[in-house]
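Here the complex is missing one protein chain, while the rest keep their positions.
Note that the chains are named A and B in the order they appear, and that numbering of residues resets to 1 at the start of each chain.
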Amino acid sequence: MVTGSDGKEHAELGKSPSPGLFREIRKALEGLWSLVVGLGVTGNQFYRPAVTVHYPRQTVDNLSTYRGPVELVPSDKDPDTSKCILCGMCAQTCPSGCIEIESHQEEEPDAPEAEGKAAAAGGDAAEGEKKAPPKRKKKIKVMDKYLLKFHLCSLCGQCVQVCPASALRFSHEVYLAGTSRSDFEFDLLARLRAQRRGGTGSNPGRGGSG
Amino acid sequence: MNVLGIHIAVELIQIVVAVVAFLAFIGVNVLVLVLMERKVAGRFQRRPGPYEVGPHGSLQTLADAVKMMAKELHTPRGADKVLFWAAPIVTFAPVVVSFMPIPFGPKYLTGWEVNLGVVLILAFASLGVFGICLAGWSSNNKWSLIGAARAVAQSVAYEIPLLLSVLAIAFQVGSLNLSEITAGQGSWPWQWNVAVQPLAFFIFVVSMLGETNRAPFDLPEAESELTAGFHTEYSGMGFGLFFMAEYAAMVVVCSVGTVLFLGGWKGPVFDGPWWFLAKVYGLLFVMMWFRWTFPRVRFDQLLNINWKWLTPLALLNLLAVAFLVKVV
Partner (left out) sequence: MRPEEAFRTLSGDFYTRSLQPGPTEDTLILNMGPQHPSTHGVLRIVLELDGEYIVRAEPVLGYIHRMHEKMGEVKTFAQYLPNMGRVDYLHALAWNWAYVGAVEKLCGIEVSERAEYIRVITAEMNRISSHFVWWGAYLLDLGAFTPIMYAFDDREWLLDLLQIVTGSRLTYCYFRFGGVSDDVTPEFIEGTFRWCERMRSRLPMYKALVTDNIILRKRCEEIGPIDLDMARRYGATGPVLRGSGVAYDVRRAEPYSVYDRFHFEIPVGKAGGDAMDRYLVRMAEMEQSLNIIEQALRRLPPGPVMHEKAPKRLKAPKGEAYFAVEGARGKIGVHLVSDGGKNPYRVKLRAPGFSNLSLFSELARGVLLADAVSILGSLDLVIPEIDR
């Protein structure tokens, strides 16, 4: 073989073709052997069990780390409400604009162990000596609905990260199926209450398998 | 009525019965084969394959067949209607006839005893190519045209080593009658023709893959390049006929291979059609194994393999056999 002007090798003309022929035959036999080796690999795989998870007879077992739809974290004091302080940061941060919170203002209840911000005013009730004028009832915000349009959510985690009260976390639900877009507009507060009553309130129409 | 007339009538009835029986045989075989292909593919790929329809997916092909029959038969705009719908039939019909000379079992299990059985099968295999050509042309689709051109070139090319390797066996046995070729082999594997002519068997297997457009030589239906090759435009039963023709052709060539090289219906114990079927399905499994392992051979390389390697090898083999038969 000679090196031509283009840097590629060419067979020399005029030389006997036999060495080239033998090399070709050897290359062909090596090639055939590589095919046999390949057949051996797939043949080996033939006898091994399937690696797929045969849903719905089997299910995957590693969902505890999966970022499912967000859910509200129940408050320690009243598990029927969440830790949410209704600051609206999540709705503001969400890139897809899928969070909408409905709330109304209420007067703070009298009980001294009123929660959250009202606790700051609770210190006054303990002092009995000073005759303070009757306190004006503080207005607090109470959540009515926490609407999450899950069909817009990109599971980015900005809402979870930015919440100052750590009131949002990812759930681990994947078995969500619905027949219309409105099936995926969740009211997280309602879901929280439904979870407390038993059943996850996850799939509209399914028994909920947690 | 003279004797000749009765003889002809009996033969005609025999042929008609055989054709009907083979249509049924092809139907059942295709049902089993398609499922087998998908299950085998699944096993090679470490997954279950069809599972839901019927126990372990056994009724899957039946469901697919019903679905195909229920589909709309759509003719593309600008297609030549006559040729378009003649093509699947022209592809399918010769395959049914090819089953006739094959001996399934010892005595009466041959469709039609023909002295030139081998020639008949090869002739009708060529007719199948004609159907592909018609399909590609009449579809009014550039992709189909390219696929059909490739298929025709490939099938025509691979018939030559196929024929030559078959001829090698015919030289050795001295007859083209498939029953006689079966009779000439023994019961045990070392008495089969493959032990005497392994090279011819190898050439036969490769040409078998090329002739039936199976991987790694499946460029005419290369899904990832041409969408579906020559049968892109067919829907419903048109596609169904092509599909059945492909699988039936696979069974035909595997049967021919079994008869010529693997001892036909003979086996170590209890000769009969069960050995024949076992060997045919063994060869079919090997074909599927090849399909699910190797990538596709490029078209010009495919033809290269044929003209530069298989044909000279087959010719040399034939010469050697002829020499040995005459001299030894």
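Quick note on the criterion: a contact is a pair of C-beta atoms (placed from the backbone, for glycine too) under 8 Å apart; a residue touches a chain by one contact, two chains touch by 3 or more.
Quantities reported herein were computed from a predicted structural model and do not represent experimental measurements.
S.K.: Determine which one of A:Thr59, A:Ser154 or A:Ser182 touches the chain that has been left out.
M.R.: A:Ser154
S.K.: Of the residues B:Ala79, B:Leu219, B:Met237 or B:Leu310, I need the one that contacts the missing chain.
M.R.: The single option touching the absent chain is B:Leu219.
S.K.: Specify the residue from the set B:Phe22, B:Tyr158, B:Phe204 or B:Trp292 that touches the hidden chain.
M.R.: Of all options in B:Phe22, B:Tyr158, B:Phe204 or B:Trp292, contact with the hidden chain holds for B:Trp292.
S.K.: Given the full complex, what residues of subunit B touch the hidden partner chain?
M.R.: Residues touching the hidden chain, for subunit B, are 41, 44-47, 142-143, 146, 215-216, 218-219, 222-225, 227, 291-301.
S.K.: Touching the missing chain, which residues of subunit A?
M.R.: Its contact residues with the unshown chain are 7, 30-32, 34-35, 37-38, 40-42, 45, 51, 62, 65-67, 93-96, 154-158, 161-162, 170.
Throughout what follows, only the chains that are shown with their structure count from here on.
S.K.: Quick check: how many Å separate the C-alpha centres of subunit A and subunit B?
M.R.: 52
S.K.: Which part of subunit B faces subunit A closely enough to touch in the complex?
M.R.: 42-48, 51, 289-290, 292-294, 309
S.K.: Touching residues of subunit A toward subunit B in the complex: what are they?
M.R.: Per the stated touch rule, the residues are 28, 35, 38-39, 41-43, 45-46, 48-52, 54.
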